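Input: one structure, supplied below.
Apart from one protein chain that is not included, each protein chain of the complex appears where it belongs.
Per-chain numbering from 1; labels A, B, C and D assigned in written order.
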Amino acid sequence: MLLLARRTFGLLIFLVIWEIVTATGLVSPDYMPRLALIGAAIWAFVTSGDFWLNFFATVQRMLIGLSVAVVIAIAVALVAARFALLRRALEPITDILRSLPPPALVPLLIFVLGITPALFYFVIIFGCMWATYISASNALSTVEPVQVNTAKIYGLTDWQILWQIRLPAAMPEIFTGIRLSASVSLLATTATEMLLGGQGLGAMIYNAGFSLLWDQMYALMFIIGLLGIAMNFLVAAVRYPLAGWQSRYSAMGAAA
Amino acid sequence: MDTVKVAYMKIPPLVSIKYAIDSGIMEAHDLNIELTVVNGGPELMTALASGSADIGQTAAGIALLARSKGLPIAVFGTGDTERQPDYNHNWLIGTEEAGTTDLKSLEGKTIGVVAKNSPATLAFMSHMVAAGADPSTVEFVALPFPQLPSALEVGNVDAVHVGEPFHGMIMSSDKINAVELANGLIHSDEGTEYALGAWFAQDKWLAENEDIAKRFLAAMEQSYRELVEDRSKVNAILMAEFGMPEGAANATPLPLKAKSFTTTIDQYEPLLEQMVLTGMIEDGKLDLNDAVRAVDYK
Amino acid sequence: MFDDGAASAVDILSVTGLQKSLGSRSERLKILGGIEFAAKPGEFLTIVGPSGCGKTTLLMSLAGLYVPDEGQVLFQGKAVDGPPEGLSVVFQDYSRSLLPWKRNIANVLFAMRRLKATKEEKRAIAMEMLEAVGLKGFEDRYPWELSGGMQQRVAIARALATRSKLLLLDEPLAAVDAQTRADMQDLLLRLAKQFNKTCILVTHDVEEAVYMADRIVVLSNRPTHVVEEIEVPLAKPRDHLTTREDPEFLRIRHEVIERIRSFKRS
Amino acid sequence: MFDDGAASAVDILSVTGLQKSLGSRSERLKILGGIEFAAKPGEFLTIVGPSGCGKTTLLMSLAGLYVPDEGQVLFQGKAVDGPPEGLSVVFQDYSRSLLPWKRNIANVLFAMRRLKATKEEKRAIAMEMLEAVGLKGFEDRYPWELSGGMQQRVAIARALATRSKLLLLDEPLAAVDAQTRADMQDLLLRLAKQFNKTCILVTHDVEEAVYMADRIVVLSNRPTHVVEEIEVPLAKPRDHLTTREDPEFLRIRHEVIERIRSFKRS
């Protein structure tokens, strides 16, 4: 309960600041509506079935995109951690790919993939895999020497060492990457929906913007923010069985 | 039934094609339409080039520009047109606060447009040249449409080019004293009708599917007619597609075609003339006979 | 020395001219300066030597974890150029050698991958070993929930559970109390005998070195070489009460202490 | 007991009714079951007890790193509710307690930040201590470039360099050879005397426990309590040759061994 209070405290402060800024007219209500209006808009959304269609469309894309991105990122990082040649060969090209701006990439991608769901997922996956990839390759490249030596002694092959020693040891850090990827997947999904239209929260934001419905636009952004928090919880829930030991282990250093 | 993949930008003018599909007009013309939404000009062109779309609608000026740069595309139908003074979709707006109260005063100012090297910059250059002002002195800043009004309001830019609904929004704002500097995409004589939106396709597709293009335009004309007759149909689509409330939908003016749907080269001549005049297209680079393939669908 | 044909024919492990330097370029330090010795199957060797002389380095080389600069290690007649099969190590840094994400039983089980046995059999062996080292009831805890001595015993249990022919033990009992230590010593001796294991045990405890050994290898300061090999002709099985009072035991113990005392610290 | 007013007036450290459980909810284990003892300034206490009985837990509680469930620890008359000033610890897990990004000298210097001295003086002290523990020439290496015993000695040097009044030593010599160990023991005794340090040393080596102690605290199995406190009336300074042959030394040693042997392992 106390924890819940602490977790929501920061958000409450944010809302209070918002209300102060809008109530005092510091920013024109045309561009930053009062909380009451946004709240009403959220309520109108959640009580309409149409909204939920868009909502689940976004959530589905995001979850699929994130899952695929995480699997690809970890798989490539694992293979790269196993073969030094590959790791080095991939280094500059991944550095390049990570920094290419999607607005420039999308027209080129249309050329290759056409305007299809594949394009949609490509953009999401491409956008959100890097955080996990960088974390994974960073964590997998350095390890506790004694652990690796132990594994070598007991006859683990290089692949098994990778899978059974390096990967579990890297898990806590990989989950930091996944945590970042999760929010990027949401970001990339809504941004792509804005670009390519169709269903989804991003398309709704785009429409609201074009229709000058600021309250709806902010309502949607609030909903995306809350979705971000929910995603973080989801990642934490998956993290617990895979890397929860680390939290308990580290917690021993505090007064017990 | 022939399938046509249509790429378009999701802005209010889409109502006509949406209506043509939903009301069965397309089907009646033996056409099966697959819609693809794209965000901007670059995506639109690659959508056609990659085969993701067969035809698309874009600003007429962009189609001409693309052709002049060597893209193998041609206009085969005119989506909508503009005609001064009664039929107007483009506005140049300044403010008293910024001191941009006439075209001459734009010199040396910062101007907000949706994209550089676009119809929006053409609009400023064309009107400024006509007013004897020097457009090379202004600095263009590209901003997304929804951000243009606020940029003008807080003084980030001194003038903007917009269409609806942003024009209405700016003019009715009580925070600034907006001034209409000019109407129309280009400076033109009263009564001159020129193309704004154009349906285009790759040369190759057009050569092979002229019949489809004809039926498509015929269907679009029917759709326009029915919509012009009954505004409530327009509103219904706006409400469904953009989630607009009734009031907003009603207030959204639409560039519904006023006169004829037939594409004629003379609808593009004023445009080309201004584009050449302002340096967007090199003189002699573009032959309108290549760029515009009038399809007589009647 | 020990590399004559006749001897190596029966040696399970033989080390010849082993040299090894460690450290980065400018600070490179010569650790092993030409080590020579051999072990016969079933033999129990203990290694003593001053702190920092290179005992751990030697064990790492025997285990195939370090590549010798010169010389070589033969295990079961084959040159060691990577961790060979049939060998287990208890590392001096026991606490780091336990995987913190695995519970204790899993830490033991993961070492048993080469053992040909069903899952149930393996589990039974692992439990048996944990019980033998006095950790019954702690199998489902994490290593970091155990005391130092208990962690060390998990590492021992893991090495024993693999049924390896050769055991390399780097101060495996440094962190346990005297009584447990005596028990563990007897456990090691008993299992070594029972499964005809060859053991090489590094220790700082001279009594332990004598009590456990068939032969004691005394190492010098850096660069390390074998100063002396002392045979321990005490009967086996040994017993804490009687063996330790045997005059021969006391004599050898004295000899080893004398040896060690003779090194000045570098 | 030891909490009568007169005694605690002079006690630098006193422990009363100390209870502590560890582990997560369902697996919570009662470790300390009411520990009582006290130390006078300058006193050298050694603690012996079976592996896993709670010696480290006790030291952690004395250091203010664990919060007691019941009872309390008084240091210099004040209740300990966090690490107090004037106290240094050599952790059992010495290798992890050295910061891997700092060279050895920096690891020592880093602990001296509370010491009132100039930079040069501090450096001189740190070098002196590293030299005293036999690590001259290794000050600019990283801890992970040292052998286990050498790392342990860095940790000792660090604790000594702080000039703390109270030293808590958790098996600080477990990883060094017999000769070095003897030297370190004498070093500790000498410095404790010289600076009137109070020391509490956990060890599994009974000889060490007797040799170092003014008083030996014998702990029971879990839940741990003090079984016995054995005074060691041997004269100080002590000497490895003579003290260890003193009949009193042998008697006490025997008594402690008997005590420890009486615990069955849990």
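Operating definition for what follows: contacts are C-beta pairs under 8 Å (C-beta built on N, C-alpha and C of every residue); 3 or more make two chains touch, one makes a residue touch a chain.
FYI, contacts and distances are computed from a predicted model.
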Answer for the undisplayed chain, UniProt naming, from "Transcriptional regulator", "Putative ABC transporter membrane protein", "Hydrogenase expression/formation protein HypE" or "ATP-binding cassette domain-containing protein", is "Putative ABC transporter membrane protein"
Where the missing chain makes contact, among the chains that are shown = A, B, C, D
Residue in contact with the excluded chain [from A:A23, A:V71, A:A84 or A:A118] = A:A84
Determine and list the chain A residues touching the chain excluded from the picture.
-> 3, 6-11, 13-14, 27-28, 31-32, 84-86, 88-93, 95-96, 98-104, 107-108, 111, 130-131, 134-135, 138-139, 141-145, 147-149, 172-173, 175-177, 179-180, 183-184, 186-187, 190-191, 194, 202, 205, 221, 224-229, 231-232, 246-247, 249-255
Note that chain B touches the chain not displayed via residues 41-42, 45-46, 49-50, 62, 65-66, 69-72, 110, 115-118, 139, 141-144, 146-147, 150-151, 154-157
Can you list where chain D touches the absent chain?
-> 60, 63-65, 82-85, 87-89, 91, 93, 96-97, 99-101, 110-111, 113-114, 142, 144
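Definition applied: only the chains that are shown with their structure count from here on.
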Whole-Å gap between the CA centroids of chain A and chain B = 37
Distance-wise, how many Å sit between the C-alpha centres of chain A and chain D, to the nearest whole number?
-> 49
Find every residue in chain A that makes contact with two or more other chains and list them.
-> 248
Where chain D touches two or more other chains at once, by residue number | 22
Which positions of chain A touch chain C when the two form their complex?
-> 144, 146-147, 149-150, 152-156, 160, 164-165, 168-169, 171, 243, 245-246, 248-249, 252
Complex contact set, residues of chain B against chain A = 7, 10-12, 36-39, 42-43, 45-47, 49-53, 145-146, 150, 153, 165, 169, 173, 175, 241-245, 248
Sites on chain A touched by chain B in the complex = 28, 30-31, 106-108, 110-112, 114-116, 194-198, 204, 206-213, 216
